[in-house]
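Written below as structure tokens is the structure these notes are about.
Removed: one protein chain of the complex. Kept in place: all other protein chains.
Read from first to last, the chains carry the letters A and B; within each, the first residue is number 1.
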Amino acid sequence: MNHFTHHISQQPAVRDHRFAGHHILSVSQFDRDALAYVFTVAEEYRQAGREISVQRPLLGYILANLFYEPSTRTSSSFLAAMERLGGSVIPINEVRYSSVSKGESLPDTIRTLEAYADVIVLRHYEKGSAALAAQYARKPVINAGDGAGEHPTQALLDLFTILQERGQIDGLTITMLGDLKYGRTVHSLAQLAALFDVKINYVAPETLRMPGELIPQIRVPQSEHTDLEAVLAETDVLYVTRIQKERFTDEAAYASVKDSYVITPETLSRAKADMVLMHPFPRVGEISIEVDTDPRAAYFRQIEYGMYVRMALLAMVLGQA
Amino acid sequence: MNHFTHHISQQPAVRDHRFAGHHILSVSQFDRDALAYVFTVAEEYRQAGREISVQRPLLGYILANLFYEPSTRTSSSFLAAMERLGGSVIPINEVRYSSVSKGESLPDTIRTLEAYADVIVLRHYEKGSAALAAQYARKPVINAGDGAGEHPTQALLDLFTILQERGQIDGLTITMLGDLKYGRTVHSLAQLAALFDVKINYVAPETLRMPGELIPQIRVPQSEHTDLEAVLAETDVLYVTRIQKERFTDEAAYASVKDSYVITPETLSRAKADMVLMHPFPRVGEISIEVDTDPRAAYFRQIEYGMYVRMALLAMVLGQA
Partner (left out) sequence: MNHFTHHISQQPAVRDHRFAGHHILSVSQFDRDALAYVFTVAEEYRQAGREISVQRPLLGYILANLFYEPSTRTSSSFLAAMERLGGSVIPINEVRYSSVSKGESLPDTIRTLEAYADVIVLRHYEKGSAALAAQYARKPVINAGDGAGEHPTQALLDLFTILQERGQIDGLTITMLGDLKYGRTVHSLAQLAALFDVKINYVAPETLRMPGELIPQIRVPQSEHTDLEAVLAETDVLYVTRIQKERFTDEAAYASVKDSYVITPETLSRAKADMVLMHPFPRVGEISIEVDTDPRAAYFRQIEYGMYVRMALLAMVLGQA
């Protein structure tokens, strides 16, 4: 055990059995001790590199990677995570091709797949579908995003990224920028970050503000802004989100805010030298590509960190970490 | 070797080489000795659990899983079966994406895939396509359903399920319910079950009766009914099938029969205490979900049994069982 997570938990990161055989549905299942354990395992896998693939701790285990909604990034991340640990994958990306087109219910699909697989990763367009699946499943279900609901593994990898980039989380000022109304990733991240001594700034256009009902649930100092400049200088972590066109019903409303918050090298010139710039990806212009070579641009490293976090989660729910 | 199949064959289940290197196209290829061997191997794999994945008897073998027609259940079953035995899979679910869209013939596709793979599983929308593929293939072809033709692995897993649930097949009364005209699974199952001392009842609406030409080929006592009540009390195995909307050209004809045969807890209250309730899935209402918790509901176990049967078949045609 390394000391990578000593800032997160006073406990030495000992094997945490609470996730073996259990579902991962929500960030609310995690406290600082649980995070410390996830991140310790993830860091071990990162350091092991290809060696862990040779050890194959998940040999003989099968993941059903069930995506009702397209997401190459997330599905590939879980697929690679499982394969790197020596496990196998049933990839189901094509809902049009599945029995769903014959009218099958989600519970029936879940109970079918758990006959073949040992763990199910579920991305679904409907809020609450992961909980519904978990209600019927005898095998662990991992929520990979359920519509406007949660995306807990994204929040975990976001926090892991901050820890990797800054060495600790306590004491940081985190600014979230963009679509804070529809963006489930920022909702999940804000809830999880609130386990730490952080300050959170929300910067969004009026129509895309953080939902009012969420703010009281997040028990850390928070402030809302419409202009990044107000908080840029104090920001330690700038978390930029996509303005998701598919969330709008109105083309004009989309166009009006689309370019409001674009990060350029010029923006970064007014930011802290050790600021961490993150984005859940894909981006469609919110961060200009000129920024990519700036050492503060952490979003490609963030993608790789995500794979290690998902490796840890898969191994944990299967009782192998 | 266990004694799991001693009711099926007087022979001790010795290694049966007749399938090594051969195609599996039709239930007519199986006699009781062959069934005993398939089921013995399937049961060994079931009992071995994850251990067989560690032994990896099919390491280095590749399955081309070629589905021209969508079927998440069957394709995932074969995929998991191959992976559990340590083999690899080329999954081809997207015919739109294949060379087929460039006008390639089935024989050319088969001869292409056998250059890469050691065994081919084929699901096709056209009757006779599996036999056509087999005519050209130098590697074993397993028929995973050819249109209105056969679906032999489904019939094998159905029989394996009955054996698992009841310990023997001789002496049972099997009732098939629903669409018996278009449902190739019941056709294949009836033919295979007729190797045993069984009685078969067919319960179907007038428009969806068992095809008249099939009945004389099935040399066991059979009787036809339109009402389940006439035979429910004597039934040992109730095999319910989906009314496949896609087989109808007429929406009204579909609507008129759709709900005619729905199994509810109330139905089961008049059935034998040890009756086995099966369904090839997906269901679209033929069995109400309230029935799922009844111990007689065997359809989810049936799905898992199917994977073991397919493991056995793959290992057998590859000469590894």
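Basically, contacts are C-beta pairs under 8 Å (C-beta built on N, C-alpha and C of every residue); 3 or more make two chains touch, one makes a residue touch a chain.
All values derive from a computational prediction rather than experimental measurement.
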Touching residue (missing chain; options A:Gly171, A:Pro211 or A:Pro282): A:Pro282
Omitted-chain contact residue, chosen from B:Ala20, B:Ala48, B:Ile90 or B:Val284: B:Ile90
Residues belonging to chain B that touch the chain removed from view: 59-62, 64, 88, 90-92, 94, 96-105, 107-109, 111-113, 115-117
Contacts of chain A with the absent chain, listed as residue ranges: 50-54, 67, 70-73, 76-77, 79-80, 83-84, 91, 93-94, 242, 244-246, 281-284, 289, 300, 303-304, 306-307
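FYI, only the chains that are shown with their structure count from here on.
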Centroid spacing, where centroids are CA-atom means, of chain A and chain B in whole angstrom: 40
